[in-house]
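First the structure, in the form of C-alpha cells, and then the observations on it.
All protein chains but one are shown at their positions in the complex.
Which chain is which? They are A, B and C, in the order written, and residues in each are numbered from 1.
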Amino acid sequence: MHKPRMHLVASFDIAHLQYLDEQGHATQELPDFATPDTLLAMYRQMALARLVDDRAVKLQRTGQLGTYPSTLGQEAIGVGTGAALQPQDVYCPYYRETGALLERGVEIEEILAIWGGDERGQNYAHAPEDLPLCVPIATQLLHAAGVAFALKYQRDQLGRPARVAVASAGEGATSKGDFYEALNLAGVWKLPAVFVINNNQWAISVARSAQTAAQTIAQKAVAAGIPGLQVDGNDVIAVRAAVADAVERARNGAGPMLIEALSYRMCDHTTADDASRYRPEAELAEAQKREPLVRLGRYLRAGGYWSNEAESELQRELAEILERALADYRDRQKEPPTAMFDHLYAALPEAFLDQYDELAGNGGS
Amino acid sequence: MHKPRMHLVASFDIAHLQYLDEQGHATQELPDFATPDTLLAMYRQMALARLVDDRAVKLQRTGQLGTYPSTLGQEAIGVGTGAALQPQDVYCPYYRETGALLERGVEIEEILAIWGGDERGQNYAHAPEDLPLCVPIATQLLHAAGVAFALKYQRDQLGRPARVAVASAGEGATSKGDFYEALNLAGVWKLPAVFVINNNQWAISVARSAQTAAQTIAQKAVAAGIPGLQVDGNDVIAVRAAVADAVERARNGAGPMLIEALSYRMCDHTTADDASRYRPEAELAEAQKREPLVRLGRYLRAGGYWSNEAESELQRELAEILERALADYRDRQKEPPTAMFDHLYAALPEAFLDQYDELAGNGGS
Amino acid sequence: MAQITLLEAVTQALAHELAADPRVVVFGQDVGANGGVFRATNGLQQAFGAERVLDTPLAENMIAGIAVGMATQGLRPVAEFQFMGFIYPALDHILSHAARFRNRTRGRLSCPLVYRAPYGGGIHAPEHHSESTEAIFTHIPGLRVVVPSSPARAYGLLLAAIRDPDPVIFLEPKRIYRAAKQEVPDNGEALPLDRCFVLREGQDLTLIAWGAALKETLAAADQLAAEGIEAEVIDPATLKPLDIHTVIDSLEKTRRCVVVHEAARFGGLGGEIAAQINEYAFDLLDAPVARVTGYDTVMPYYRLEYDYLPSVERILAVARETLDYRAGGAR
Partner (left out) sequence: MAQITLLEAVTQALAHELAADPRVVVFGQDVGANGGVFRATNGLQQAFGAERVLDTPLAENMIAGIAVGMATQGLRPVAEFQFMGFIYPALDHILSHAARFRNRTRGRLSCPLVYRAPYGGGIHAPEHHSESTEAIFTHIPGLRVVVPSSPARAYGLLLAAIRDPDPVIFLEPKRIYRAAKQEVPDNGEALPLDRCFVLREGQDLTLIAWGAALKETLAAADQLAAEGIEAEVIDPATLKPLDIHTVIDSLEKTRRCVVVHEAARFGGLGGEIAAQINEYAFDLLDAPVARVTGYDTVMPYYRLEYDYLPSVERILAVARETLDYRAGGAR
C-alpha cells in the first residue's frame, strides 16, 4: 500500500535544563536566586542529607532502625525542590526524601522515628500541613491533586492566599495509573500542582529502560496536555530554578507542570536491598562523576566561596546537629500499646472499647 | 528572571488521517482494499449495526431487553476495526460494539442475550477466543496487553503463528489508569497490541473537554513511547486503513499503536440515559452532517455502486436477518437457577454443594 | 410537607450540607449537569455552582485519591462512585489512605470524607451494576460503613456521615431508591452513626437486615405476625462500627436470630454478626444464628438475579427452621 497523506494536528517538544555541568562550570548565566549565600545554604542542606542518610544506614545495620531509603547521589532533587517552595505551599512527598524534608523543617529525629517504626515521626512539628511520607507508590500524586484542588478552592471560594501543592515520586512511579490520573486531572482542572520526578534510573532492580519505552519521563506530560520539562537532577540550581518557575506559574493560575529530574541512585534501593545483584558496576562509577554535592562544591570553590577549612567546619557543625537528633531518637520511648487505637478515629467508637481495654491490660477478651 | 537556555531532547507529531470527507468525496487516493465490493460489504455491516441498535433500543423501551448501548453514528469505528482484523487475531471489546461484534462473527442473538441478562450471550459460537464485552471501563485494555503477551509468547516460545490483540475503548476510558498502564506495558514489552479509541465526544454526560486537557487523545501515546494516530472515525475507510496498518505493523513485531477515531455519539449513552439533559442540540445537528453511513453511501452512489433500489433490497434483507435473530432471542429459555454455579469454578467445590442443592430445590438451608 | 423518596432524601441531605458548610464539595462522574445517573445530585450543580459540584474525569482511583488530598486540607469532600461495582479500583486509596491518615500522622491530618455509592441488585442492570460487597469495607479498620433503608434514615445518616470527622462509606440501596415515600423535614438533624434501629418489636425471633433486603425481611415479619409470631426487626444501618448491644438486648427476649443480606454468604457480614452473638450471648441462644444471604457465586446477569437475592420465602423458611429448632445435643 502506498503511504497515505496525513495532516498534522499537534506537535510537542521536550526540553532539558542545566546550569552547572559535571565539572561544576556554569553552562549559562545563573538564575537570580543563585547568590553565594543561597548556594551555600543548599550545599549545607545537601551535605546534611548525606550525613543523615549515611548514619541512618549504619543505624539500620546495627539494628537500631528499620528499613531505610537513602537519597545518596540524589540530594539535589530534594533540596532543590524544597528550597523552591514557600512555607505555606504543601509538600506531598514519596519516601526517598531526606533533603526535601529537611528543607521543609521536618526534624531529623522525626525522620528517624518514621523509619524506626513510630508513627509519631509523621506528626511533623514544623510542617503541619505537609503530607506524611507515602509508601504505596504514586498514590501521593493523587493526594497532591486533591490538595491542589483544596488550595485553589480555598483561594477562590474562601478568600485564602494562593498556594501550590508539590509532589514527588520516582521514575518507577510513573508507570502506575495514579501518576497519569493525577496529571490528567491537574491538567483538565488547571490545578496549582507541580509533579517532580526523581529519575534515579532504577526502581529497586528494574532499570529505567524496563519501565517505559518513552524516551523521556518528561514527555508523559503530553498525555495530560500539560507542560513537561527535563532537568539535570544533579544540578541543584537547575532543579530549584525549574521547580520555582513551575510553582510560581501554578500559583499564578497557569496550571500544573511535570518536571523530570535526571539523577542516579548511588545507594542500594533501601537497606533491605543489595544492588550488586543487578546493577552494572560501571554505571555506578559513571554516576559518581556526575554527583550533585561535589559538583556544587566545585563551583563554589572555583568562585572562592568554599574551601577545605569551610568544609571541615561544616562537617563538624552538621555532625553535632546529627548527634543531638540521634540522642533524641534514642531517648524516644515506645508508645503504649493502646496508642494503636488513639488516632484510629477522632473518638474511639464504643464497639472497640473492649479491645482497647484488653490492650490496656484491663481485662476483656 | 530572564528566560533560561534549554536544549531539545524529544519531539513528537500527531497526524490525522482521512480518505472520505463529509460529502463522501475522496480526499486522496483510496487504499488498495477499498474496492467497491469491500466498501459495499462494510456499508452493509454498518447498516446492519444501525438496524440492530435501533431495534435493541425499542426492545428495551418495551421491557424486552435490559439497558442497551447503541452505536448510532459510530458504526464506522466498529465495522472498520473489525474488518481490519484477521479471524485469528483476538478482539478485546468494550461494551459499545455492535458493528465490531458483527464483523467478528458474533450472532445478533448473542448480543441481545448479553443485554437481555443472560451470560450465555458471551459464549460466542464463532469467535471462541475473543474476549467478552467488558463493562468496567478501560480494564479490557490491560486484558488486551495480556492477550498480546500470550500471542507473542505462543509465537516465540511455542511456534504458533503471529497474531495481534486489538482492543477498543471510549475516550472517557483514556482518563483511567488502566489505559495508560496498558499502553506503557505494550510499549516497553513491544507487544502486538492495537488500541482503538472511539472518541464520541461524551462519556455519559461528561464532555471530551472535561476529560482531559490533551488536545488530542492520540497524543496520549507519547507517554508510552508508542505511535499515536488520529483518524476520521466517521470515515470507515480511514478507520480500516489505520487499524489494518497498525495490526500488520504489530504482527511484524514493530510493537503497539494507539488510534483515536473521531466520531460522535448520536444516541443517548444507553437506554438508561437522557442526553437532552446535558447535550447541546446544535452539536447533535452538526454531528448528523458528518455521520458515517450516509457518507459512505454518497461515495458509493457517486461511483454508481449504490442506488435507492439496492438500499431497499438491503434493508429488506437485513430486516429478515434481524427478525430471525429476534425470534431466537425470544425463544431463549431462562437458565435454571443452578446455572449460577455451573461455571463459577471448573468443578464446583464441595463447600458450595449445599447452596447448589438449595437452588436446585433439593433442600439444604 | 411533601413526601420524598430515599433518593430525594439523599439529594436533600447533600443540598443541606452544601448550603450549611462551605467546605463541602460534591464530585464524581456525571454528578453535574446530569445530576447523577440516578439523579441523586439533581439540581445541585445548578444551585451551588460548578466549583462545588463537579464532574470528574473517568477514574475511580483518582476520585478516591483526590478526596483524600482534599480532606487532609480541611475540605469535606463527598465523592460519588457511580455504582458500587466501580469502587474496586479505588480500594487502595480508601484502605491505605483515607482510613489511615489520622492514625499515620497521630491526628495531625485526617480524612473527613464520604464515599457514596448506589449498591445492591434487583434493578435488572447490566453486569457489575448489582454488587453488594460491603463486607470488604466493614473489614477495614478506620472506616465507617453506613447503609440507609428509608428516606428519613438516608437523610439523617448522610448528614451524620458528612459531618463525621472520619471517612464514611455510604452505600445507597438503589433497589429501594424510589420504592417508598416519607415525610422528611429538612431540619438538618443527623441520626447517630453508632446505633442500630429497631424497625419492629417482637419477642419471638430477631431478624437483622440492612438496605434493600429489609423489604423482604419486613414482609417476612408481617407474614409471621399474621401467624402470631412476633419478630423483632433490626436495621444496624451503621455496619461498622457495629452496635452489637442492641442486637444482644433483642436476643435477651427472642433467643433466636436470623441475619439476612444480599451479599455472598462466605465472609459476608452475617458471619461476623453470628460470631459476635456467639461471643456475647452464647448462653442466650436457643438455636444457631441462621443466615439468609446471596449465594457464594457471582451476582448473575439479570435473568437470574431474583433467584440469587434473598426472597421472602427463603427468609420465612429459615425463620421457621430457627423457630422450630430444638437442641438435639448434650447441652
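The rule is simple: contacts are C-beta pairs under 8 Å (C-beta built on N, C-alpha and C of every residue); 3 or more make two chains touch, one makes a residue touch a chain.
No experiment lies behind these values; they were computed from the predicted model shown.
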Touching partners, among the displayed chains, of the absent chain: A, B, C
Which residue of C:40, C:207, C:264 or C:309 touches the chain not shown here: C:264
Residue among A:211, A:230 or A:263 that touches the chain left out of view: A:211
Contacting the left-out chain in the complete assembly, out of C:133, C:149, C:206 or C:254: C:133
Hidden-chain contact residue, picked from the options C:55, C:172, C:243 or C:272: C:272
Selected from C:141, C:165 or C:188 as touching the chain missing from the view: C:141
Footprint left on subunit B by the chain that the document does not show: 90, 92, 119-120, 122-124, 128-129, 131-132, 136, 139, 142-151, 153-154, 156-158, 165, 177-178, 181-182, 184-185, 188, 340, 342-346, 349-352, 365
Residues of subunit A in contact with the chain not shown: 66-67, 95, 114-119, 135-138, 172-173, 175-178, 203-206, 210-212, 272-273, 277-278, 334-335, 337, 339-341, 344, 351-352, 355, 359, 365
Touch list for subunit C against the chain that is not drawn: 61, 85, 88-89, 91-92, 95-96, 99-100, 103-104, 127-128, 133, 135-136, 138-142, 240-242, 263-264, 266-272, 274-276, 278-279, 282-291, 295-298, 327-331
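Here is the rule we use: only the chains that are shown with their structure count from here on.
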Distance from the mean Cα position of subunit C to that of subunit B, given in whole angstrom: 36
Sites on subunit C at which at least two other chains make contact: 56-57, 59, 61-62
Multi-chain contact residues (two or more partners), subunit A: 177-178, 181, 184, 188
